[in-house]
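Only one protein chain is missing from this complex, and each of the others stays in its spot.
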Amino acid sequence: MDHHSLIEIEAVSKHYGPARDGVLALRDVSLRIRAGEFLSIIGPSGCGKSTLLKMIGDLLAPSAGRIVVNGKTPEAARRARECGIVFQTPTLMEWRSVAQNIELPLEIVGAPRAERQQRANALLDLIRLREFAARFPGELSAGMQMQVSIARALAFRPAILLMDEPFGALDEITRERLGRELLDLWTKTRVTIVFITHSVPEAVRLSDRVAVMSPRPGRIERVLAIDLPRPRSAATRDLPRYWELLREVRAALGLNEPK
Amino acid sequence: MDHHSLIEIEAVSKHYGPARDGVLALRDVSLRIRAGEFLSIIGPSGCGKSTLLKMIGDLLAPSAGRIVVNGKTPEAARRARECGIVFQTPTLMEWRSVAQNIELPLEIVGAPRAERQQRANALLDLIRLREFAARFPGELSAGMQMQVSIARALAFRPAILLMDEPFGALDEITRERLGRELLDLWTKTRVTIVFITHSVPEAVRLSDRVAVMSPRPGRIERVLAIDLPRPRSAATRDLPRYWELLREVRAALGLNEPK
Amino acid sequence: MRTLDWNSEMRLPTFVRAHIQYILIPFALGLFLLLWETIIIVNRFPAFILPTPREVAHSFGANWQSGIFPRHLAITLFEIGLGFSIAFTFATSVGYLLAKSPLLEKIVSPYLIATQAIPIVAIAPLIIIWINTGSVQNALIAALITFFPMLVNTIIGVRSVREEYRALMRSYAANRWQVFAKLEVPAALPIFLGGVRVGITLAVIGVIVVELMWADRGLGFLINFAQGHLDTPLLFATVAALSAMAIGLYLTVVFIEKIILRWRRSVQ
Amino acid sequence: MRTLDWNSEMRLPTFVRAHIQYILIPFALGLFLLLWETIIIVNRFPAFILPTPREVAHSFGANWQSGIFPRHLAITLFEIGLGFSIAFTFATSVGYLLAKSPLLEKIVSPYLIATQAIPIVAIAPLIIIWINTGSVQNALIAALITFFPMLVNTIIGVRSVREEYRALMRSYAANRWQVFAKLEVPAALPIFLGGVRVGITLAVIGVIVVELMWADRGLGFLINFAQGHLDTPLLFATVAALSAMAIGLYLTVVFIEKIILRWRRSVQ
Partner (left out) sequence: AGEPTPAPLPLPPPPPPTKAPVATAVPTAAPTAASNEINVVMGYIPNVQFAPWYVAQSKGYFAEAGLRVKFNWGFEVDGVKLVGVNQADFAMLGGDQVLQAREKNIPLVYVANYYNGFPIVVVSLKEKKIEKAQDLVGKKIGLPAFWGATYTGWRALLYGANIKESDVKTQDVGFAQVAALSQGVVDAVAGYANNEPVQLRLQGKEVNVMRVADYSRLVGIGLVTSEKMIAEKPHVVRGIVAALMRGVQYSIDNPSDALAITIQNIPEAGGTNLRTTDAVLKATIDLWKSPHPGYVDPAAWAASYKFMKDAGFIKADFDVTKAYTNKFVP
């Protein structure tokens, strides 16, 4: 066994609902994610990406197969608070202000009030929504809500970040800025990131490896190593290898043209 | 006055909440949308795109300014069922099956059952989710839900389609396929489409014009005519003009590099 | 999401867990009867204070066979059914109006609440003079107490309908009836049915209270009569019948709820 | 979204619309009093059947000044407060447990429903023998009827918490208390408070019913006394006081609701 793999997914299947009538979402998926790795998952809608992420985070149990997170069962890992999750929908508590939503995980960890506020402010600055600190989620646009939910996941400095299409609802500028911030954070803290996205360039730009999934019932079709030099910057896009990888990922996805 | 403009937005502002404490979402926005036009709106998160769309659809009232839809007030236009709306979130009724959700607008229009079912099946084929017809929205992935909500908006053949980031949650293949289907539909029926997106290539590929908005409080920064030949196809991307326009839109958005 | 329920009662095999109620419910019933017997033995209560379950069962059997029980039961059931129907109709229609118009709610609700606070005993002569007595009247008065929880839950249910759904219906220019039938009813149902659970239970006690007051028929009368004759076994048999009725009606509502809210299960 | 409310009562200027209740509520009250007087005039009811509002007000004034009213009112208020508190505590704690465990609900709910169907009159002897009579006991018995709507709405409220929120809390490995305090309480509040509205109203009538039965103090006693002495104006004054109390308590709940659920307004 690879001693560096932090997350091990072995022959995992997931079947929703009753045996006869349900949906087979994932079939026999195996994947190892190394400690400190930035792994992107990309695949068609409904192929089981979110399902896989939830199973790593112990929010769903596999129907078959085994998942190990940092040497523990997903449940033990969850209880040890190894994973921070960004859900595909913002999932903000509508009765809490924006700042309070960001503070929520810190409250649960038991961080002192001063630290919570300071951290929330720092994160609000990061997503440039400081002036919305006291507003309720219902007063934000969809993209703003998603950013708050990203900030919330960052609040609590987990060892593993599971991010389900975090930038899907964002415009390109914000998307790139937050991507840079994420890389920055990753470089500094060597957090392990599992990142679901529909954007091939984004996957290539950010990741160490890209896992490409097949349509439902999902399987891992290919895992591509992104051997672009770090740190990545705007200049990365000038490398021919970048374009090559883009094309490779697109090909793996079954997309015809390079762009 | 331009006699061909179907939707006229004149000096519209929108202020949410109390005068003192609220949010100014839109300031002094003017825009004319011609009959049969495919207009994309692009702009940073929180700039008021959804707000503008809702005002056209008479789901919100402007704080100042005037909107005319097909010669009527937005309210009259709504009552005449001129607009079909795809909301930014799927907004499927969780107690209705997928097929029933698609049939909802037809039920309200009073279409006979047979027609409803036939239309729902056709649309389910379009989004390739026929096998999910009898399932409930909670059993779909986020992207699948969004596709159902697009199908629902198409069910009832309105004169104007207001689409708020309909493809945001979709993978590239589905996105392109549905984009092609949409253009197809548009070509055949000459429906007027107002299309919000965060994807510059998508906006350029699909539209007659692209309206670029500034950050909140939103204004229309520039309106670019996309003078690419129709019908558009994969080959459109080979035209230098396509890349030029891409660059122009990106510049208008304040994005530095062309790719 | 099955595994989300980390309060799932026990770590038992699925089969046992799925059927455990069939063991535990009779067990709880047995425990209850045992407790009852124990109380009698410890306190040395004579039958006219607290009869044994066996005495109660015997009285029930005897009065059932003599036809006394079925007759009164039928009357009370009829009154409950009628009272509940009246209350249901009123609660849903008025509740809907009030949910839609906060102004109307402000104006009307004090009067509705007042009806809840007036003991019927206090206005009995007026009731008798105006509407007379009889089964229909009993039902009407029972409806007075029955409607309120349904009214409140109708209001809360209708107000809980998500704004996005309303926007959707509005974009279709759905008329009021369509908004009501296709959106508000299904969306408000889970909350509304909670009101029905309470309402159906209050209908039982409401009818009994009225029957206790002036009826010469029905289980309320029978309670009164048994009390007057210190026939405590009959009293308890009647109370047991009442309880069984209330439980039965409640479970019926829960059952209907299960059917109507099927979609909820499939989501989780 | 203000304009979404296309049932907004009238197309009046905003100022008038915002303050129209201050015109309409006294108007409705006036109408009510007028109706009352008319009924008396038309039916020629003597005061011992239905006194005029003026006679009632006079009786109220006289008994207030003599100190009779304040004394009984204070006792009843105390009993209502105590009864409601007991019911609240029980309903929230047991309701929460039952919400979390459908199995427990299946086992326990028949017994809880049975308590709702038993007329207190029927078990009065047991109550007197076991727990005696007195303010605390009255409150306890009133709590029996008060708790049920709160219990049901607690269950429905807790069960209505969206699964995504639970997943979120679970991902933080939040403990039970945190899930309860930070998620379930705020999420269930809108529904739960509906139960409180009904509960507080039932607490009033519950206490009165018990006081009518055997108390020598409180507004229930006063009703009984007035009835025994054919003092119908006093009877109606007491009923009016009761109604006012119920309305006041209800509006207090609504007010608290408004404060707690502030976030709802800001969204719409």
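Per-chain numbering from 1; labels A, B, C and D assigned in written order.
Methods note: a residue touches a chain if its C-beta (ideal position, glycine included) is under 8 Å from a C-beta of that chain, and two chains touch if they have at least 3 such contacts.
What you see is a predicted model, and the numbers here were worked out from it, not measured in a lab.
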In the full complex, displayed partners of the excluded chain: C, D
Of C:His19, C:Arg54, C:Arg162 or C:His229, the one touching the omitted chain in the full complex: C:His229
Sole residue of D:Ala74, D:Ile128 or D:Ala181 that reaches the chain not shown, by the stated touch rule: D:Ile128
Omitted-chain contact residue, chosen from C:Ile41, C:Ile129 or C:Ile256: C:Ile129
Interface residues of chain C (partner: the chain not displayed): 46, 48-49, 59, 62-63, 66-68, 121, 124-125, 128-129, 132-134, 212-216, 221-222, 224-225, 227-231, 233-234
Interface with the undisplayed chain - residues on chain D: 45-46, 48-49, 121, 124-129, 132-133, 212-216, 221, 224-225, 227-230, 232
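We take it that only the chains that are shown with their structure count from here on.
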Chain C and chain D, separation of their C-alpha mean positions in angstrom: 17
Chain D, residues touching no fewer than two other chains: 1, 4, 167, 170, 266-268
Sites on chain A at which at least two other chains make contact: 17, 59, 89, 135, 139
Of chain A, residues touching chain B in the complex: 16-17, 23, 42-46, 50, 88-89, 135, 139-144, 147, 165, 168-176, 198-200, 234, 237, 250, 253-257, 259
Contact footprint of chain A on chain D as seen in their complex: 164-165, 167-174, 178, 182-183, 186-187, 189, 261, 263, 266-268
Residues of chain C that touch chain D when the two form their complex: 1, 4, 6-7, 9, 20-21, 24-25, 28, 32, 49-50, 100-101, 103-104, 106-111, 113-114, 116-119, 121-123, 125-126, 129, 145, 148-149, 152-153, 155-156, 160, 163, 166-167, 170, 190-191, 194-195, 197-198, 201-202, 204-205, 208-209, 212, 220, 223, 227, 235-236, 238-239, 242-243, 245-247, 250, 267-268
